[in-house]
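Left out: one protein chain. Kept in place: all the others.
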Amino acid sequence: MRTPVVLSLVGIAFLGLPLLAPAYYVTLMLPFMAYGVVLLGLNLLFGYTGLVSFGHALFIGIGAYTGAVLTTHLGVRHMELILPAAALAAAVVAAPVGALCVRYVKIYFGMLTLAFGMVFYTFLLKFYKLTGGDEGMRMLRPDLLGSEWTTFSKTAYLIGPYYYFSLAVLVVATLLMWRIVRSPFGLCLKTIRDNPLKAESLGVSVPRYRWYAFMISAVYAAVGGALLATPTGNVDPTLAYWTHSGNIVFMVLLGGFSSFFGPLLGAFVFIFLQDTVMSVFPYWRLIFGAVLAFIVIFAPGGLMGLFARRRRPVEVSRA
Amino acid sequence: MILEARDIRKLYGAYVALDGVSLSIREGEFVSIIGPNGAGKSTLINVLTGVLQPSAGSVRFKGKDIGGIGTVALTRLGMARSFQLVQVFAELTVLETLQAAVISRLGRGARLFASLAGDRQVQAEALEIASLFGLSDKAHALARELPQGDKKLLDVASAFALRPEIILLDEPTSGVSTADKHAIMEILVGAAKRIGLRAIIQVEHDMDIVFGYSDRIIALHQGKVLADATPAQIQADARVVDMVVGRRRH
Partner (left out) sequence: MTANLVNILMGGVFHAAILFLVAAGLQVVFGVQRIFNLACGSFYALGAYTGVSAVGYFTGHGGPPALFIIPLALGGLAVGLVGAVVERSLLRFVYDRDETFQLLLTFSLVLMLEDLIRMTWGTAPVSTGGLYLTYGQARILGATVPVYNLIVIAASLAIAVGIGWLLTRTAFGRIIRASADNREMAEALGVDMRWVYVRVFTLGTMLGTLGGALVIPATAAMSEMGIELIVEAFAVVVIGGLGSMRGAFVGALVVGILRSVAISVYPELEMLLIYLIVIAVLIWRPRGLFGAVAA
């Protein structure tokens, strides 16, 4: 099979990048890796369970603000504590929100999630004494593996220890998600996606499994959010705005939602394409809007859909 | 008595869909429910499968009241159903569909990190059901690419994979060519014996199929049970013949 070969090459490239590429491109890999984690979770909800959330940025915001609050106000600097805290915060919010939202489908699910996302945005914006309002909150440089890396300048920290730390998180997140989609649970999600009525008749409790998928995807989004916040050192309410939610759905569609690696490809292409376009032409949204329209109309399977020789994605049990 | 419905009434506002329907299904029976459209068959099925709560009366499965308990709970109790309009999982293969049913039966649906491919029991059972239904050579075909007859078989096969005690088939041969109808019924009955089904209920319009396989026929008309008897008795019952053929001439 081609996949292990491709993955190995990609893996080697990722590992060697900080040593070979200019610092600028290495720092661009950081949001890619953060969004990669977010999108792996989002696609569990979208590609595998069939639910499109227009408010998922809510959880990115929760993760990011968790990191900011912990480092700035509570003196917690260990990333190994920040990430689980972000995950926990997301789970706590996702449990009731998810329980509510998964009872609805399609457009109503999209609307409810959008509303929740905007509630959080408004809260972040208006309650400025708590959240810093539209200026946001700072996120201080976290310790990695117990060390402050004080001898490293900001850039050296980002393209060095932080890069490899993020990469490790991405790899772990990917492996975990791989297990999840290839598990009995993953198959049940797909039955819900394809035919909820039939799934129920086979004894699959549709709202409960959708809820699990929702919570897992929320946790992933928050971990990604915390990773995203560190390089900029600042978090602000726009992280939770509905257009941010729209953009991450766009990224998944771009890469290909029917494929396991599609979302990662989508994150990569989006980040790097955005950077390339912005360096020559400030109006990247115009280009990207056109790209999205093109994909929706002509290539709904995204980039992976174009590459795939078989129509099926690489997953679950095949002989 | 495995399934018992007592004096079921179901009203939709002022419209009476079921008006005092009573029936019982016993061990080893193959019962067909017949009746024209609008007779209340769909409503009756939905009441019998716990989807609808009856307005009055009770439904008991293995002695337990199942009124409105819902499909998922009913499946756990041991009743399964197939659908009139064939229901499959478009993007899953035949094998994956059957695996899903087996997983559900074994209660392994919440296993997040276990490998499906490595679960020998699930694999084996799914393959077994596939072969019972003659779908082994199509095991890796996508459900949406199957011909209509095979889709029907898959719909039924996945219900059988739950190893239910009783199964309710909603027009198992509808939309299938006459040539294939008997083939499907033979497969069905054979599989039922193999997995130890205790009773089969079917809703059918095709009288050849009904008379060919039923131990008992229940004729439904305008929300009431018109007749509940053996095929021979039904054939002799003028009221049922009229109902099936159409209005009495003069």
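Which chain is which? They are A and B, in the order written, and residues in each are numbered from 1.
Simple rule for what comes next: a contact is a pair of C-beta atoms (placed from the backbone, for glycine too) under 8 Å apart; a residue touches a chain by one contact, two chains touch by 3 or more.
None of the values given here were measured: they were computed from a predicted structure.
The shown chains contacted by the absent chain are A, with contact judged over the whole complex.
Checked against the full complex, the one of A:10, A:23, A:74 or A:107 touching the unshown chain is A:107. Interface note for the absent chain: among A:48, A:242 or A:261, the touching residue is A:242. Among A:11, A:233 or A:289, only A:289 touches the chain that is left out of the view.
Contact with the undisplayed chain is limited, among A:68, A:86, A:118 or A:159, to A:118. By the touch rule set out above, chain A reaches the unshown chain at residues 52, 54, 100, 103-108, 110-112, 114-116, 118-119, 122-123, 126-127, 241-243, 246, 249-250, 253, 283-286, 288-293, 296-297, 300.
Just so we're on the same page, only the chains that are shown with their structure count from here on.
The centroid of the Cα atoms in chain A and the matching centroid in chain B are 43 Å apart.
Those residues of chain A that touch chain B in the complex are listed here as 176, 179-180, 182-188, 190-191, 193-195, 197-205, 209, 212, 258, 312, 316-319.
Within the complex formed with chain A, the residues of chain B that make contact are 70-72, 75-76, 80-81, 83, 87-92, 95-97, 99-101, 103-105, 108-117, 119, 122-123, 140, 142, 155, 158-159, 162.
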